[in-house]
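Only one structure is covered here, and it is reproduced in the block below.
Only one protein chain is missing; all other protein chains are in place.
Now for chain A:
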Amino acid sequence: MTTTALSAPRERRRDPRRHYPMWFYLPAAAVYGVLFIVPTVASLYFAFTRWNLSGAEFIGFENFALFFREPYLFQGLVNTLIYGALTSGLKVVLGLLLGVFLTSQIIARGYLRSVVFFPVLVSTVGIGVTFAVLMDPSDGLINRALAVIGVDGPGWLTDPNLALVSVALVDVWKGVGLATLIYIAGIVAIPQEYFEAAKVDGASSCQNLRFVILPLLWPATSTVIVLSLIGGLRSFDLIWTMTQGGPGFTSDVVASVIFKQYQAGFWGLSSAGNVVLFLLVSAVMVPLYWLMGRKEVER
């Protein structure tokens, strides 16, 4: 009897409905709903229309068929996958190596960490314009430096086979600092006992990396892969400022195709591009999440 009398007001105080009102969701939900959810849902309709200044006309799967039929659109699809895989793969490998190196006993560690990281914060447009100048085939700094050691540098951004890779390399240059930072945080969090145990067992530094650091760093690795894939598949800024998809359309990605079709007034096709990009990102990310979840359990 007494217990109920005591607990009743306490229950009321703890009642979440009183102190955590649902309307706290409202302002965010309004902005997010109107400017993100509504356009995303609308794109699912507009992707099936021929949409321009004169209005939207339903044409079924025609836009999607175009995406797979027209080389200048399909190339963008292939390039997006290449770009995403290349940047995220390189960021994992280089980020891990740099992370291990920058947590070891070396001089000037703080300086090196800052230097590797600071391009992350710099304007992508600024970096794009700068590297477009540095990668100039005849009087760019990179090819001049190569000429000094007797190498005939390629046309980084003018060679159709190389332009996409060159942009991807600049992307890695700019983004590897973030991957490194994530790996450093992961390595620092590994308890010292693991390394001591490995030392007692006589592990070499290679074995240390392969059998101690790498498995324990799985959360960091999955973060790097997810972040760089999401960024890489949607990447636009760097490609647009460095090559605008050129030469021809050899370095176009879906994001730049979307912009080009929008500028040309083919809004339906542009929206279809958005849906294609969405499906592409989901097709890559969903299996990845599933795979990562499994890996987590195995560990």
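Worth a mention:
Note that contacts are C-beta pairs under 8 Å (C-beta built on N, C-alpha and C of every residue); 3 or more make two chains touch, one makes a residue touch a chain; residues count from 1.
Criterion: contacts and distances are computed from a predicted model.
Candidate names were "histidine kinase", "DNA-binding response regulator", "Cytochrome c biogenesis protein ResB" or "Carbohydrate ABC transporter permease", and the UniProt protein name of the unshown chain is "Carbohydrate ABC transporter permease". Among A:Ile59, A:Val93 or A:Leu141, only A:Leu141 touches the chain that is left out of the view. From the options A:Pro119, A:Pro137, A:Gly153 or A:Pro247, the residue with contact to the unseen chain in the full assembly is A:Pro119. The set of chain A residues touching the chain not shown comprises 13-14, 16-22, 24-25, 27-29, 31-32, 34-40, 42-43, 46, 51, 101, 104-109, 111-112, 114-116, 118-127, 129-131, 133-134, 136, 139-141, 144, 173, 178, 181-182, 184-186, 189, 218-220, 222-223, 230, 233-234, 236-237, 240-241, 255, 258-259, 262, 267, 270-271, 274-275, 277-278, 281-282, 285, 296.
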